[in-house]
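Left out: one protein chain. Kept in place: all the others.
Labels run A, B and C following the written order; every chain starts at residue 1.
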Amino acid sequence: MMVMLDLLLDLLLSPWVFVPLVYPGLVSAFALLLFIIWAERKMAGKVQMRYGPLYVLKPLGGIIQLVVDRIRYLFQEPIVPEEADAAAFVLAPIALFTACLLPVVVIPVGPEFYAFRSDISLLAFLALSSLAPAFTVAVGWASSNKFSLIGGLREGYLALAYEVPLVVSALAGAALYGTMDLVEMAEAQSSVWGVCLNPLAALVFLLLVYMETSRFPFEISEAESEIVMGPFTEYSGILYGLCMGASYVKMYALSLLFTVMFLGAWHPLPPPTGTVLDPILPGAVVFAKALAVMLCGTLLRAVYQRYRIDQALKISWHTLTPLSLASLALSALVGVA
Amino acid sequence: MSEAEERTIELLIGPQHPASGHMRLVARVDGDVVVELRPDIGYVHRTVEKLAEVKTYLQVVPLVERPALADTANHNLGYVLAVERLLGVEAPPRAQYLRTVLAEISRIHSHLYGLGILGIMLGSSTAFMWCFNDREPLIDLAQELTGARLTYSYMIPGGVRRDLPPGFAERAEKVFRYLERRLKDYERLYFRNPVVRARTEGVGVLTREDAVRLGVVGPNLRASGVAYDVREADPYEAYPDLDFHVVTREEGDCAARMWVRVDEIRESMRLVREALSKIPDGPILHERFSKAIPPKWREWMEEKRRVKIPAAMVSLRIPPGEALSRVEAARGELTFYLVSDGSPNPYRMRMVTPSFRNVVLFRHLIRDCRVADIPAIYGSLDYFPPEADR
Amino acid sequence: MVCGLAGTVMVGELERSARSASRWLVERTPLRTLRDWGTAFSLWPVHFTTACCGAEFAAASAPRFDAERFGFLPFVGPRQCNLMLIEGTLTRKMARAAVWVYEQMPDPKFVMAMGACAIDGGIFWNSYNIVRPAEILPVELFVPGCPPRPEAVARAIIELQKRVRRGRW
Partner (left out) sequence: MRELAERVASELGGESGESPGFAWVRVPPEKMLEAARMIREAGLEHVKAVTAIDRPEEGEIEVVYHASSYEPGRRGVLALRTSVPRDDPRLPSLVGVWPSAEYMEREQWEMLGVVFEGHPRLERLLLPEDFEGVHPLRKDYEVRTA
């Protein structure tokens, strides 16, 4: 019996199971979802001179407000409209959520603790993360509602607009270290972080992360005041919980990538404590930095209004794409020196 | 279905939609471009004109305020002016000053309400929260003067119901200094925000000729360069002896309408300061009604500085006649046309509210613009549906 | 997690038994109190201003009276909300819209009538275009006042939360 337990423990702690399941995978994503939306509402409240959610758990400032919202979604009646295509209506949000969470598998946790390593792991990440807009369009089409159709199509427009410069600026980041393997990239940043080498690529990448996950200045596919909730208008209950969580999880994945590529993944390396947690400690540093990036992303909700879709497209095509090409040239220069 | 019909879809931006208030906008949309928009109003039509014919003159005072809840003082003032012109009565000077003070305070917090709605329509919940938070000190000022948050019913034919509480001017000064400081923060976060400028400048342009031809009123008219304000065109109450200059802008787009409202807030603050400093002493109710009050109540009135409404005013009978009164409400020019036939109830009360005269702008302004421009233009018009439907 | 989805995907006998199983499970006291506690602290009113009391409802969620402290977040779509606030007079045209929005809302839903006009017509009681919300919608709570003060709206929210937590709905 004890042998079985050890075997199970080893299996759980082995990278192939631990990474997708616990750290950068499912459990941390859900925990983060609960925390980040609460943090967003509290920060927006602070900026707007008010409390934000409080009386749920008064001593801790209402930190479990999102747990309460999730419980309500859980017990709410999931309505499937007749004229909607029932199968697509239910499966599309699930596919959307997984498509947003999938790229996280590629992120290395520690110098020798990773689930997936190859010399083109950056391209694998970008390929997986470009699946999500397709499912958003499917969500928009499946709920057969004019507003959600428009929302889905808008997501389609935006997907084209932000994928191209995103890939170019990511390649610019990779060109700094001459490799596409995330682990080598992390190792190469031990002395100086990627941001100092090529700040332009970092800035463009960050802006596009906000556009991809419809953060505030570019919250266009689910623009509240024009097309009610965008593609997610017809969803209620836990299906809506999934859809709303999907954009936050995609932001989680992209900010992890941003940390690994530009913010010096796990440097400065925490001292080894010799316990079984030893390989996972660098992951905690990466998680902390990714969390910081996400918090300032969610603060934008309290600061900015919303662009029109043609203005957002003009911004991405006219300014961000040339900028990302310039960053590619800059990193070639820096790489050589 | 012609080919053009084929490609357009009809969007019902209905009563339950963040960008439509209490009405339905039927928009014919081709892709992201709005081909044509038809407003479908009447969702808050509560038949004020018909009810006025079965209520006495004094009972109509609270009825007239309900449609424009964000700006009740000016509607109350408009109706009371019409009754006074029918009676041939003038309120005493102190009452006129008090009316002007309350009208301007109500204008400031109504403009803040409009700017808050424009903020949430553009997508920024911070602008909405800030504007609605900065309305509260002004509502407290009005509550101190009249006792109610929004529905004051402060003005009665012949005067006002309460006198100025002591120390009102200092508190008002404190609130205005706070508001001026806040307006500077608004400029950085809201009015000069690059996203707001991108969304509002050059959007929904109303040329000067169209504004005059369509009979538009209020800040929407003054934003297109027409210097018309009833407080200066046909001055009433205490406005003749306050130096007041009309605020106008030339561009006529959403940003100009927003800026006219901001400058009018500053103008109103200056007017209230001046009115509070120049307010004369004297009675606050016309002697035609105050002599009808039994002497015992009259000392109570002097001592409590409040008015007890005499029986003569409740069953007021006005000889047959008609009168028209024009008042500059926060959203524009408000016209009351009152016809009396000697009975205690008005024979016909015609109330044309500013929002009803701005309804024509929807069809005219929101044409071949983007879907995202509909909330921007709707918010900049500061259109209050209950006031338009009456 | 399972009971939420059971109603939609399965077919025939399986669906009926899964539905009755999920109802039995939810009616048990520990899960029931959890559901009531969850619903109580996350009452999202749908953005549907019916008349002029909307100004005071907005003041109730503005920073000074901040209704979001109770988890009361005015939300946009009827599908995601579980509370409908009739703010003020309900005219005939708006009554039809109110019934449509009420039917679109998912199951545990409550209606609160705000303002004297929503209770019994208020100052417009004898108008020919007015409908009493109690006649067409199952109203839980009436908030008196014309317009009710934001404190009254906050008091009504707390009252509704107590009632939901006790499970009487």
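Operating definition for what follows: contacts are C-beta pairs under 8 Å (C-beta built on N, C-alpha and C of every residue); 3 or more make two chains touch, one makes a residue touch a chain.
Bear in mind the structure is a predicted one, so any value in this text is a computation, not a measurement.
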{"item": "Neighbouring displayed chains - absent chain, whole complex", "value": "B, C"}
{"item": "Sole contact to the chain not displayed, among C:Ser61, C:Gln104 or C:Asn129", "value": "C:Asn129"}
{"item": "Residue of B:Glu173, B:Glu251 or B:Glu322 in touch with the missing chain, whole complex considered", "value": "B:Glu322"}
{"item": "Residue in contact with the excluded chain [from B:Val54, B:Ala292 or B:Ala311]", "value": "B:Val54"}
{"item": "Subunit B, residues in touch with the chain not shown (by the definition above)", "value": "41-42, 45, 47, 49-51, 53-54, 82, 85-86, 88, 212-215, 221, 226-228, 233-234, 321-326, 333, 335, 337, 339, 347-348, 350, 352, 356-357, 359-360, 389"}
{"item": "Touching residues (missing chain, whole complex) on subunit C", "value": "91-93, 125-129"}
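Keep this in mind: only the chains that are shown with their structure count from here on.
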{"item": "Pairwise touch network: line, ring, star, complete, or other", "value": "complete"}
{"item": "Longest centre-to-centre distance from subunit A, chain (CA-based)", "value": "B"}
{"item": "Innermost chain, where centres are averages of C-alpha coordinates", "value": "C"}
{"item": "For subunit A paired with subunit B, centre-to-centre distance based on mean C-alpha positions, whole Å", "value": "46"}
{"item": "Of all residues in subunit A, the ones touching two or more other chains", "value": "48-50, 224, 228"}
{"item": "For subunit C, residues that touch 2 or more chains besides their own", "value": "62-64, 76"}
{"item": "Subunit A contact footprint on subunit C (complex, rising order)", "value": "1, 4-5, 7-9, 26, 34-35, 37-39, 41-42, 62-64, 66, 68-71, 73, 76-77, 79-80, 82, 104, 106-108"}
{"item": "Touch list for subunit B against partner subunit C, complex", "value": "14-18, 21-22, 42-47, 50-51, 54, 62-63, 66-70, 113, 116, 128-130, 132-133, 135-136, 139, 149-151, 386"}
{"item": "Interfacial residue positions of subunit A with respect to subunit C in the complex", "value": "41, 45, 48-56, 62, 65, 68-80, 86, 90, 224, 228-229, 232-238, 240"}
